[in-house]
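With one protein chain withheld, the remaining protein chains of the complex are depicted in position.
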Amino acid sequence: MTQLTLSLRDISKSFGGVEVLHQVNLDAVGGEVLALLGENGAGKSTLVKILAGDYTPDGGTIVVDGAESAELNPRSARRLGIRMIHQEFQDAGALTVAENISLGRWPGRGGVISWSRLRRRAEDVLGQMGVDIDPGATVGSLRVGERQIVEIARALADDAQLLILDEPTAALSQQEVDRLFEWVRRLRDRGVCIVYITHRLDEVFELADRVQVLRNGDVALVSATSDVTRRELVEAMVGRDIGEVSRPADLGAPTLGEPLISIRDLEVDDQVAGLSLDVSPGEVVCLYGKLGSGTTQVAEACFGIRRPTRGQLRIGGVEGFPSSPVDAIRRGVGYLPPDRKREGAFMNRTVVENLAAASWSRLSSLGVILARRERSAYDRWSGKLGIKSADPTVQAIANLSGGNQQKVLLARWLERGSNPLVLVEPTRGVDVGARQEIYSAIRALSREGQAVLVVTSDYEEAVQLADRVVVMQRGRQAAEFAGDDVTAQNLTIAAGG
Amino acid sequence: MTTQLDSTATEPVRPARRRRRLPDTAALAVVLVALAIFFSTQSPFYLTPNNLLNILVNAAVIGIIAAPGTLLLVAGQFDLSVGSGAAFIGVVMAWSATQWGIPTAVLLALAAGLVIGMVNGFAVTVLGINALITTLATLAILRGLGQVIAGGQTLLLSGFGDLGNARPFLDIPVPVLILVAVVVVMALVMRFTVFGRSMYAIGANPVAARLAGIRTRTMIFGGFLLSGLAVSVGGLILVSQLGAASPNAAMGLELSVVTAVILGGASLAGGRGTILGTVLGVLILGTLNNGLTLMNIDSFWQDVARGVLLLAAVGFDQLRLRFLSDK
Amino acid sequence: MTTQLDSTATEPVRPARRRRRLPDTAALAVVLVALAIFFSTQSPFYLTPNNLLNILVNAAVIGIIAAPGTLLLVAGQFDLSVGSGAAFIGVVMAWSATQWGIPTAVLLALAAGLVIGMVNGFAVTVLGINALITTLATLAILRGLGQVIAGGQTLLLSGFGDLGNARPFLDIPVPVLILVAVVVVMALVMRFTVFGRSMYAIGANPVAARLAGIRTRTMIFGGFLLSGLAVSVGGLILVSQLGAASPNAAMGLELSVVTAVILGGASLAGGRGTILGTVLGVLILGTLNNGLTLMNIDSFWQDVARGVLLLAAVGFDQLRLRFLSDK
Partner (left out) sequence: SPSSTDNGNDAGDGASLKVGYISLGDSVPFVKLVSDSIKAEAEAAGVELLFCDSQLDAAKALACAQNFKTQGVDGIINFQVDETAAESICAAGPDVPVVAIDIHQRPCEKVFVGADNYTAGFIAGEALGTYFQENFDCEYDAFVSMEQPAAGQVNLDRTGGAIEGFESVCGALDDSKYRSVDGGGTIDGGNTTFGDTLTALTGAQRVAVVSLNDDMLLGAFAAARAQGREGAVYGVAQGADPSSFDDIQNNPNWIGDTAYFPERYGELAIPSIISLINGETVPENVFTEHVFIDASNFAEFY
């Protein structure tokens, strides 16, 4: 198998007059995993989109196998064997899983599609990945994690020469991450080049041969993985030392009041059974479970999106299942959904609007939104969460980097002052530095009397954030840990390895 | 992709997975049967073979044009120029037949249809003009050109009656045979060809389609071309049936086509829709028109009845969706 | 959200941010000015104050109805019943004026507009019927009912000429004043109120809007209500201008409205659009009609010219986008 070598030389790229990449170099070499790191908005996605022919750079050259390539577009990139898994899913929701896996490369002859081969290909690749997703289901009906898997399956089903993965594990459980890594290693050994973007440093050391760090559109570091430490990487990314991943020191016993979320024997269809849980003001409780364990359904029940089949739910001081999101919000509940593109963001609207959307009634007087108040809402949170936007009153949220979008949506509920808060994967796609900031913001809120339920499939998140962790496995409550018992090991074992 | 223009957009967050056994089109079939039963109790003529054939003949042109119309809507595109296009084709046919004879005229008419498709496709895919604006503009242009060529008059065309009236097979008129052929071919194209599936992908998520290497522009161009071709066939059938070409013919055909396609389950937001659904939509509209005429209802009340029955039919469909959904 | 029905759907992944200094509507303004310059070289009457006022008067009804039409389209909804709605309102007005006098009739007409809005809103938000089908159905129903009430005749209405013709202020006719008021209010509503912003949010992502606690159904219902109200105002102006109410009036008004709104930059997929853009769209269409008439062009060629100029105008807009975009 011939190996592809692709180099970017002195690449620069601007959006609306703001240069986000300044003469960046990147070498993608066959048989190697290159980790691309950097803070939110550092330019990682932009750079790899140039690599995939998705964006045309403003300056610089692209060298393919030693020869300067005039232009790369999605089609020519495909022909070269370049495949990319986008940070924001690019799937066709109205089509089936099988069709998405073969999107643009339908099996068949003379323009006629063989549905049986199409289905078989999907079954094959899904089977090899060891996931149980119906190839005939429409992608729009899948959960985020499942969609992410379909996206990965799409890239794997193909003979890629250069595989770009832009935060592929943000929505995956540990088990799936492990399986993905197996695949990546196997591909690398076959001579495929892999460019891997992530905010999880553990993954870098587990997988990457080489790392490249971007900071504000410049290359801050390029090195063999073996030559750097975690601390050096973080410093190159953030420009300062943020310490090790550990339980925060100040986790004393919080002052608790009446629970704001009180769940008893909750049953949701046949996906959740017998869950009981309390969240009181002043504490952060994590509901930890792997993909498909039913955690999201619990969160959705709390917000009135999904109607439980049985059990009791007392939330925001009111007994009974919320009948709708509006009802839940009236009880004070705030909800950060797991799928920001589908359920969270108003993509073509401005950053400020997106942030303020749940608080308009408070930011307005007599139905008129006061621009000043709306803007100050942004200012309140942009510092605390490190939101980077060139001009928040004008810039569409679609033009923010993925991590910054996530921060804006989190700020939407913080701004509203919702209590209790139900946050599903609050730091999905958020960089290491900002993640610490978000954690301290959440913890500070809880100390001020907020009740916070964090639904997560990231055990590190649970370890760093929670006063208490409830672990779910296959729809059932598997364990509960508090204080010093909240350890990575305990959690992963309880969740079913 | 949420279907933004559907009212379902205001519906549950997750489109609950529907039971697989009952296809979406089943409810439409029920509506059609219900209408048929209703009208057959109202008029003894409704269920006669002749009348049913009438419905089909009258539905033929709409159906032939609605088939590629479905393909276009599935890709998130529109063609509103079909009505004036069909009239224009008729005029071209009738006018050139007097100049160069019928065979040449037929070729010219078909070519004209392709040119219409090319112009629409070019404006949409190359100039990047919104399909609605493009085809509303060509609607006006074609109506005007047809009038200019015909000098504002109705042009007679004799000796070209077979396409519209002959019954070569089982006493079924040619337009119905053509309708069946077009529908079957388009259904196959949409389900089994790369072209058809690409159109679904483009409609479902144009960005993803482009990134997957689908030639979105070429495909959409092809869709408009097919629509133009269907318009020329429809226009020829019309002129043959009437034995004359009026530049005012087929007024509002575009709205009938869009109504039928949407009624058939396609979504204005793209990615969704089937030929079977469209055919049912066309037949429901045709049945409504025919039945109300048979009932000899006053023309003003016919408008009212048509609107009410349309709402009732779709409302029923919606109820079914709620009833069957898992939520 | 990608705008699926726009041709831009086949365009770059992310609408690259545009240079801030030039708003989206600037190109439309340029088109309008270019048209004005062109027509003023063609006819010495074009640039007279009287003629410009004529354009405004004739644009008034379309503009008044297109304002809430923009709001609806921004939320991903449609109202195609506006044309027959306006005619129906006129008939209700003229008919009830003969029964109970003008003041009562005005109240009834306004109430009728609200009822139309309620029926559309109910069908879309509660029954969950697609807005296109709903309003095409009410289009037929209202046209029919109007005909029934008027007995197919045009009804005379005297003593109600002020609304359409009086010039209380600076010699500006009332319809123009109302247009300005409606446009200003709607622009403020869309930009600064919770209601307006919510409509944008709903159009941009209905699911996310619901999860952000926005009462999507109530908001959309409100949009249809406003549209109904605007239709009743437009219908009253029409009947006042003509001194008579024809059930056939305002035929095709719905298409003019949609064309103007889309021309003004709103997207069929929702989430995008401004009142300023719509006003420019209305004025461009009005200028086209007026200018072509002043040029004394044959009616058929006018259709052609209108279509071509429409394409040219939007094509120019597209060129600008490409030119300014960062891709």
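As written, the chains take the letters A, B and C, and residue 1 is the first residue of each chain.
One rule holds for everything that comes next: a residue touches a chain if its C-beta (ideal position, glycine included) is under 8 Å from a C-beta of that chain, and two chains touch if they have at least 3 such contacts.
Keep in mind the model is a prediction, meaning the values are calculated, not measured.
K.L.:
What are the shown chains in contact with the chain that isn't displayed?
P.N.:
So, spelled out: the chain left out of view touches B, C.
K.L.:
Kindly state which of the options B:76, B:164, B:270 or B:307 is in contact with the chain not pictured.
P.N.:
Checking the options B:76, B:164, B:270 or B:307, the one contacting the hidden chain is B:164.
K.L.:
Per the definition of touch given earlier, which of B:51, B:70 or B:318 contacts the omitted chain?
P.N.:
Only one listed residue reaches the unshown chain, and that is B:51.
K.L.:
Quick one: which of C:204, C:249 or C:310 touches the chain that's been left out?
P.N.:
Selected residue, touching the omitted chain: C:249.
K.L.:
Considering the whole complex, which of B:97, B:123, B:136 or B:155 touches the chain not shown?
P.N.:
Selected residue, touching the omitted chain: B:155.
K.L.:
Name every residue on chain B in touch with the hidden partner chain.
P.N.:
The list for chain B reads 43, 45, 48, 50-51, 54, 57-58, 143, 147, 151-156, 158, 161, 164-165, 173, 238, 241-244, 246-251, 289-290, 293-294, 296, 298-300, 302.
K.L.:
Considering the whole complex rather than only what is displayed, give the residues of chain C touching the chain that is not shown.
P.N.:
45, 48, 50-51, 54, 57-58, 61, 147, 152-156, 158, 161, 164-165, 238, 241-244, 246-251, 289-290, 293-294, 296-300, 302
Note that in this section only the chains that are shown with their structure count from here on.
K.L.:
State, to the nearest whole Å, the distance from the C-alpha centre of chain B to the C-alpha centre of chain C.
P.N.:
Inter-chain centre distance comes to 27 Å.
K.L.:
Just the number, please: Cα centre separation of chain A and chain C in whole Å.
P.N.:
Between these chains, centre-to-centre, one finds 42 Å.
K.L.:
Starting from the mean Cα coordinates of chain A and chain B, work out the distance between those two points in Å.
P.N.:
Whole-Å distance between the two chain centres: 43.
K.L.:
Find every residue in chain B that makes contact with two or more other chains and list them.
P.N.:
Only 1-2, 13, 203, 205, 207, 210-211, 270 qualify.
K.L.:
Residues touching two or more other chains, restricted to chain A: which are they?
P.N.:
54, 305, 342-343
K.L.:
Could you pull out which chain C residues touch chain A in their complex?
P.N.:
1, 3, 13-20, 192-195, 197-198, 200-201, 204-205, 207-215, 271-272, 326-327
K.L.:
Would you tell me which residues of chain B are touching chain C in their complex?
P.N.:
It is residues 1-2, 4-11, 13, 76-78, 123-125, 127-134, 136-141, 143-145, 147-148, 152, 202-203, 205-207, 210-211, 216-217, 220, 255, 258-259, 262-263, 268-270, 298-308, 310-311, 314-315, 318, 321-322 of chain B that touch chain C.
K.L.:
Which positions of chain A touch chain B when the two form their complex?
P.N.:
Going by the criterion above, the answer is residues 52, 54, 74-75, 78, 84, 86, 90-95, 99, 103-106, 108, 111-113, 115, 137-138, 140-141, 300, 305, 307, 342-343.
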